[in-house]
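This is the structure I want to talk about, given as structure tokens.
Missing here: one protein chain of the complex. Every other protein chain is in place.
Let's turn to chain A:
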């Protein structure tokens, strides 16, 4: 941003108009309206579709064009005082004006005035607040973030009303000039963490940010890992909970998906509903999820390994019935598994991309192809269909979609290893993954945090979901500010001693 004299707002109306028109050459959506304020000339500039025209007419143009307004305009600073617009501020440079203009403000220039004014009358079509489709829930708030940044921040502010919740703005992207907000709760998030995130965001030098995925890809610790190191959510309640744990959130304009960092593998495996339902079912579901996490990763490989190398490990009756159903299958178990897994992945991907009208047809065909037809055509054995189906269901059990993707990808190399070396290969693959997970960090926090390095106190939210009154401490992420959430003795119980009643 050069601050030379040509960039400054000039007192000459003509010069300003020319400057703007020069910048927005061939931009049909930029409108200029010239008018007279008494004797003075003035003009407003705005972008069509981003401005509330009604308010512009009523609260800006009408009072200005009335007689007498011109006197107020003599005193350049006095203009906002006669305009019934909440957000009306002066602008000193054309560049500043441009950024306000593209943000939906109306620019007002008056002849002879040394500064222009930006009037915040932005209004454009936005999606209403809806339940997030990808993170549905039985019990809990049903609102989800939208593409509009201020709607999102308002949702957060409604949840955490304390002024300790800070929102720091950034502008990222040379062309898109996307607004990026860093949100944290002062006193809970470690200073070092905030500094690090700030630094990483300001380091970004890119032409455009279209989704928070861009930011994620540019600030994560290990960009080559299949595992996501930053949690993504479109639920304000999840973001608020993370803020209260001392994490930071990064909101990006134009997408409902918000980044949460630092995050650990276990935070990826937690659903907000774990906390809203009673703690026993929360614990149980959590374990179910851990089990299916493993199943997604290794079940097809286990099946392949045992059927190709370790026949003695299956109970006899089971092996006999598998042998029966596999008798006419022309492929080795590995090929069979790959065939099914790949077609399942294809089906899933197609299901996401297809227009809704065709979707139903595809799912029917898919179910038939995968289930019935493949077995009766003798291409795939029935147990393999079972294995693939369970694996498919298991991968949907992981709340964090990107973690599910990581597992789905890693399933294939492990399957190859299992097909080549049996259980030995399977273990090799699993060990490699565990080593990798141990070495991962999310903004400096070890990815397997409460488990490795072991933090006994934090197991209350990993091995079990402790009752709310027992979760007294925050997870220790990078710092240790304000460790306690609540005083002890919150457990509800009948009053002791002589009850007067």
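Assume a contact is a pair of C-beta atoms (placed from the backbone, for glycine too) under 8 Å apart; a residue touches a chain by one contact, two chains touch by 3 or more; residues count from 1.
The criterion applied here is as follows: contacts and distances are computed from a predicted model.
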(request) One chain of this complex is missing from the view, so tell me which of "Heme ABC exporter ATP-binding protein CcmA", "Ger(X)C family spore germination protein", "Tetratricopeptide repeat protein" or "Flagellin biosynthesis protein FlgD" is its UniProt name. (result) "Ger(X)C family spore germination protein"
(message) Given that one chain is not shown, which residue among A:25, A:125, A:205 or A:327 touches it?
(response) A:327
(request) Over the whole complex, note the residues of chain A touching the chain we left out. (result) 307-309, 311-312, 316-317, 319-329, 332-333, 372, 375-376, 378, 381-383, 385, 419-421
